[in-house]
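Every protein chain except one is present and positioned as in the full complex.
In this document, chain identifiers A, B and C correspond to the written order of the chains, with residue numbering beginning at 1 in each.
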Amino acid sequence: MQRIINNPDNVVPDMVQGFIKAHPDFIQPTGHERVLKYAKAPIEGKVGIVTGGGSGHKPAFVGYVGKNLVDAVAVGEIFSSPTAGAFYQAIKEADAGKGVAVLYGNYAGDVMNVKMAMEDAEDDGIEVKTVLANDDVPSAPKGDEAKRRGVAGEVLMWKVGGAKAAAGGSLEEVIAAAQKAINNTRSVGIGLAPCTIPSVGKPNFSIEPGKMEFGIGHHGEPGVKITELKSADEMAQMSLETILPDLPFESGDEVVVLVSGLGATPVMEEYIFFNKVEELLGEKGISIYRPYVGDYFTSLDMMGITLTVMKVDDELKGLIDADCYSMGMKQMKI
Amino acid sequence: MQRIINNPDNVVPDMVQGFIKAHPDFIQPTGHERVLKYAKAPIEGKVGIVTGGGSGHKPAFVGYVGKNLVDAVAVGEIFSSPTAGAFYQAIKEADAGKGVAVLYGNYAGDVMNVKMAMEDAEDDGIEVKTVLANDDVPSAPKGDEAKRRGVAGEVLMWKVGGAKAAAGGSLEEVIAAAQKAINNTRSVGIGLAPCTIPSVGKPNFSIEPGKMEFGIGHHGEPGVKITELKSADEMAQMSLETILPDLPFESGDEVVVLVSGLGATPVMEEYIFFNKVEELLGEKGISIYRPYVGDYFTSLDMMGITLTVMKVDDELKGLIDADCYSMGMKQMKI
Amino acid sequence: MDGFKAAKGKVLVEGLVKTIQENKGYLSEIDGAIGDGDHGINMNKGFSLAWERMQDEDLGLEGALKTLGQTLLNDIGGSMGPLYGQFFRKMARSLKGKEEVDAAAFEAMLESAYGAIKELGEAKVGDKTLVDTLDPAIGAFKGAVESGKSFSVALDEMVAAAEKGKDSTFDLVAKIGRSARLGERSRGALDAGAVSCFLMLKSMSGSVQQLLGEE
Partner (left out) sequence: MDGFKAAKGKVLVEGLVKTIQENKGYLSEIDGAIGDGDHGINMNKGFSLAWERMQDEDLGLEGALKTLGQTLLNDIGGSMGPLYGQFFRKMARSLKGKEEVDAAAFEAMLESAYGAIKELGEAKVGDKTLVDTLDPAIGAFKGAVESGKSFSVALDEMVAAAEKGKDSTFDLVAKIGRSARLGERSRGALDAGAVSCFLMLKSMSGSVQQLLGEE
């Protein structure tokens, strides 16, 4: 395990400490050591945005705390849901009396902990609503969308929900916008080399050299097929063939594209992959309204790439265009 | 080679195409296929900022083209200097009549190509001055600083030079500020796993599992020692012990710290490393004016980390604080 | 009446903590076969922390169960934090105001706990989870009480059914949780949660029998 860590059991607190020190301008600790908040939260008159999940997905989840994005985040152990207590605290930190939208991913532990946290928050008189991201196409067949995992599409859900809240949207409007974002979003991932949970010390699955795992999950959940390692262009094509018919995305559509590395992927390769995605979408008459290429949602040190496509209408375009400022996403008009 | 590429000989054009498509809002192609420019360059009344170097260091070099940073960049093949023609074209693209500052790294090929390009540009009546980054401490002993390589400190040199030019500085002032930045900057790198040039197809050096190479260069140039793999905290300590006495940085100093992954390094680990750097600097009475943690200057798919520290005075602080917008660095007041 | 004083019930929780601590390695080993090998670690972390918090407190059964549930919920995370957290919180809540815990109160306690698990986790019998232990155990307890058996005998029958239920998971294919990913390969191993649930029911039964004997 060639890693830059100390005690493998302490990667989360070590990372959280480093993160707080690195971003004093917009990140603040809270009374709960697994909850961080935007320095200006709660923001008067604004719906609070909360998310959270297991660690190891940097920039997700802490990296999206910031201006016009997430107000407070619950941080879990590596690949393990944060506690209900952490979600509860995050909800309290984000609440400015206009209600709180918890925008998170569809994983059993997170679902249970959020449910518990909501009960406690509601006992405190805080109105809480949720959107559950389920953008990962290969994780369940069409028709069974409710079972799908949330992956990098969560980033677009936070962007949209965060912008809607910043624009003064009510809790219902924020939830509706975030839900629309995720309903219009589809993702798929490809793994080229496995990841290792530091406290375990060895990869908990394997991908043979010369092979790749198509449809892999963000924790190494098995994909839909193992194939020969393909070229970047072929990977782009396979990814689009999985994503496009599922919504479906059609000629004339405008989309936001988000390409993310999985942790050990050089950014150069993400651009090479995106280059083909853009070309293929163009051939299908689908135009990219705004592209994101970078490390937006990773899986420890996994080598691989994910593609996320969101169909946008005028409302989503406006929300996607809004300025924002966090470690994982910074946007401004120039 | 588990990589997301097409023909290994085409990684540079594939990446450049993807990069242009991904950032239409601030990146533009030019008449030279290996030269990209900031969409608004040349900017009336502003000194032009140019850089360039071999590819494989994403975000460097193209990722620093943008607002208040670099105006035009020359893109080389993987780990190989851009041509004199590319540097010449970049100089022309950046020139608005106030002269051009070429801020680049100390590598033989780059030095020769820039020299040639300057002659041609001067024949055209363009005033060109240069700053040669040499921040990599282990690459030559103290006293022999002129031989040292430029590494991640280049990012701070661009930030400072770019901000000075944007603030209306003359060519002499821009050069003086960039030179001050690099004179005040020291870096060191640690490699945990080697990188592979795609067209070569296998690592051109090796690091045994359980070992690390301290003082490694950005192309795998041998470090000063190979040791057992240390903890993140020990790596931070060794790095500071190399950097601090060299300038020297002393109690009471204020510094900018830049921690960068080398390509395959999960961002989580960069924060774990930074956490200790901050603590150790604090113990020495050195305070961090602004930290940067992320992938700022990489080496293909190398696993490892670099630490860069720059001592700042009031001028440098002001320039470091200036807003900027590029793929590799975005900063704004919030 | 056949029962024990709720005020004396902290020993039930003490027994649970000891049971989990003693079986930490065993539970992780079982989880290692078809899960990620951390069940004993997770459980031990939560139960030990809870005990630290309550050991010097003068608590009855309700208070001790509540502290245990609260700790699991707030300090463990993952899936087991909320599942066992609610399990014990709901047990505590069902005891509210009760001074004496008789078979009916114990049954109500188990039912509330099971209700929480069902509501949160949505696992069914046969999914290869702790529900495969819990469901037959409660059924056996209720059946025994209904047919007029004593609290103590009902407890014995509960433990026997829990053990059978736990063993039944060996041949099952996991339908829920982490090992569900393995599909057919999850057959031929016990479910870690089913084992921990059995060990806890057995421990509670022992503690209650002890208290009943003292009355």
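Going forward, a residue touches a chain if its C-beta (ideal position, glycine included) is under 8 Å from a C-beta of that chain, and two chains touch if they have at least 3 such contacts.
Since we're looking at a predicted model, the values are computed, not measured.
S.K.: Considering all chains of the complex, which shown ones does the missing chain contact?
M.R.: Touch partners of the hidden chain, whole complex considered, are B.
S.K.: From the listed residues B:221, B:234, B:279 or B:323, report the one that touches the chain absent from this view.
M.R.: B:221
S.K.: Of B:5, B:27, B:49 or B:86, which residue touches the hidden chain?
M.R.: Once the missing chain is taken into account, the touching residue is B:86.
S.K.: So which bits of chain B touch the chain we can't see?
M.R.: Touching the chain left out of view, chain B contributes residues 76-77, 80-86, 108-109, 112-113, 115-116, 197, 200, 204, 221-222.
Going forward, only the chains that are shown with their structure count from here on.
S.K.: Which chain's mean C-alpha position is nearest the mean C-alpha position of the whole protein set?
M.R.: Chain nearest the centroid of all protein C-alpha atoms: A.
S.K.: Just curious, how far off is chain B from chain A if you go by their C-alpha centres, in Å?
M.R.: Each chain's C-alpha centroid was found; their separation is 29 Å.
S.K.: Could you state the distance in Å from the CA-based centre of chain A to that of chain C?
M.R.: Inter-chain centre distance comes to 35 Å.
S.K.: So which stretches of chain A touch two or more other chains?
M.R.: Within chain A, no residue contacts more than one other chain.
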